[in-house]
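Read through the structure below, which is laid out as structure tokens, and then see the notes.
In this view, the complex is presented without one of its protein chains, the others remaining in place.
Up next, chain A:
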Amino acid sequence: MSDNPDPLQRLWQSQQTQHPDLDKLRRDWRLIRYKQISYMTLDILGLLTGPLLLWLMAERMHWFEFAWLVAIVVLATPLTGYVLWQRRDALRTREIATQDYLVLLLNRSRRNVKIARVTRHSVIALVPMFFILHAGVYWLDAYPMERWLNKVIASTVILVVLLPAMWLWARRRERRFEQESRQLQEQIHEQ
């Protein structure tokens, strides 16, 4: 801007810059829409799966298994709701002042640390929960021994393969968000 009297402003605005790629923007926009629809679908499916399973399999299950599954659904529903609420919170907040936005990001990052920690503990809690399920079914003599053993083996395989992977994933997220929280904290207090 040649009519700009401030030398810094003039120099700043004379820099060569990168420009948005409009074709890529259109593609990214479509991708975002698909992602939003997919996440919403997954969230709804996630919420419906438990009750649906209960409804479909109620007659084939022993009452103790049914009660156990109800307990799992009851425990998981508030957590799923909390995660959903977090995601909604992310959409409408970009227009606030940067200082407020930083505080919001910091709070969100801290909540993500908590969610990762809860996930990590939930994964560990699944071990005694499965133990209670199989012990209860055995003690109540709900199935023939062979069928009970098959169920125990299937659960053990799932637990051995799935739980360590989920635990490690949650721990990695926890560490990343802790690092992010520290960085945001520094940014907020930078003068």
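Convention: contacts are C-beta pairs under 8 Å (C-beta built on N, C-alpha and C of every residue); 3 or more make two chains touch, one makes a residue touch a chain; residues count from 1.
As a working rule, contacts and distances are computed from a predicted model.
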item	value
From "Sigma-70 family RNA polymerase sigma factor", "Alkylation response protein AidB-like acyl-CoA dehydrogenase", "TLP18.3, Psb32 and MOLO-1 founding protein of phosphatase" or "Putative hemin transport system permease protein HrtB", the hidden chain's UniProt protein name	"Sigma-70 family RNA polymerase sigma factor"
On chain A, residues whose C-beta touches the chain left out of the figure	4, 6-9, 11-22, 24-26, 28-29, 32, 92, 94-102, 105, 109, 176-177, 179-180, 183-184, 187, 190-191
